[in-house]
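A single protein chain has been omitted; all remaining protein chains appear in their positions.
On to chain A.
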Amino acid sequence: MKKLYLLFTLVLALVLSACGNSGTPEEGAESSEGSAATGGDASTVKLYAPFSGPDGENMKQIVEDYNGSQEETQVDLQIVPQTDYYTTLDLTLSGGGEGDQPDLMVMHGDQIQTYVENGSLQEVAPLLDGDLNEEDYHEKALTGAEHEGTLYGIPFDIHPLMYFWNKDLVEEAGYEPDFVPADRDEFVEMTQAVSDLGDDKHGFVVPTLWPQQFIFPTIVYQNGGQLIADGEVQYTSPEVTEAAQFLHDLIYEHQVSPTNVQQDGELTLFLQGSNAVMLNGPWMMNQLEESGLNYGVAPVPMLGTEQEAVFANSHNFVLPTTVEDEAKMTAIKDFLGYVAENSMEWAESGQAPAAKAVYESEEFQDMEFQSNVAEQFDYVQFAPEVADWGPVSDPLFQNLNEVLLDEKEVEPAMEDAQQASQSSLE
């Protein structure tokens, strides 16, 4: 009998603890609703964002400052890790729990097409009515948030590819430490000079995987080419194949890069001080600052043959179709107006905000790193205007990977990629 008692107590404890567990999130939800109740429901804006890195702190600060700056509206920031972000959005947008639906979301420019086409986003025109204007943002940032001429996002930042170089290595190779090549010839010449310093010194370690998703399109656009035009994949066009050939030649002909560079191999070598040039994004700022390297940052020089261009992605605030309430719209507008004026905090994360009030300010121009990011705004190029750019472009980067590992010739690789991308586009 004693044993039975013991068992019952155990089961009871289990059941109770299970209830306790399931109770916790409910309590959490209640408390946030409770705080909402004090200001009325329409005045709480649920904002979803993917900033789970160090930039999350900057975003939290902006939201906190806003919440403290006025009484009417409270923004409830939900940070979801980048890797799960869009899956989480998909699930909440397709009918997650009532209270979980976001009122406002941060979305990458290259995802907007997808979400417009599946009917999850509404245009943001109703938000632009005098207090908030298109003219408050860089013109290019607006084109990055458009779909077939309609604006679906309020720009937050643009993050283009950047040129990072190791000043000590460049100096060792006989150049001024601040030297940035003006064109392709100067680039090849300088990187060769670094590679000539010794077996363990490399002019420009060419990545074979990420971030080619930014590097390769940059050169294609600099060549005056397109990846997709009018629904037709353009990988076999001379501008695209030339870009692939150039990257291949950097490794095997000019020999400014070692062969067989693996994932993040170029970054490891850059941080070790044996890679002179790295092309990567502004998100690298924190890591590079911590490394203590004597490095410089500049707009990407001309590596193509035709025109100034750089590939970029962007962060934008987008409105789900579920938001209809007038009062809620007003609250969202108020918050976005505040962000447009007060996103210097976002610049602290290394990003360049797309609001003129920020990037044109003296304080911003004095930031060496971030001002270089914004310098490229005028000629940024975004991902082609197609839904599902990620999966559509996978075959391109898989084939480019094989080209850069010298396992496949440029022509057949680009033909294979063209066929696969075209079929997944249709």
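Operating definition for what follows: a contact is a pair of C-beta atoms (placed from the backbone, for glycine too) under 8 Å apart; a residue touches a chain by one contact, two chains touch by 3 or more; residues count from 1.
What we mean here is this: contacts and distances are computed from a predicted model.
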Choose one: "Amidohydrolase family protein", "Electron transfer flavoprotein subunit alpha", "ABC transporter permease subunit" or "Cytochrome b". The correct choice is the protein name in UniProt for the chain not shown.
"ABC transporter permease subunit"
Give the residue, chosen from A:V80, A:V240 or A:V261, that touches the chain omitted from the document.
A:V261
Who touches the missing chain here, A:I112, A:L279, A:A355 or A:A420?
A:A420
Looking at A:N166, A:S274, A:N372 or A:Q418, which residue reaches the missing chain?
A:S274
In the full complex, which residues of chain A touch the absent chain?
1, 3-4, 7, 11, 14, 86-87, 90-91, 93-95, 118, 120, 202, 205, 208-210, 258-265, 268-269, 272, 274, 388, 390-391, 394, 398-399, 401-402, 405, 407-408, 420, 423-424
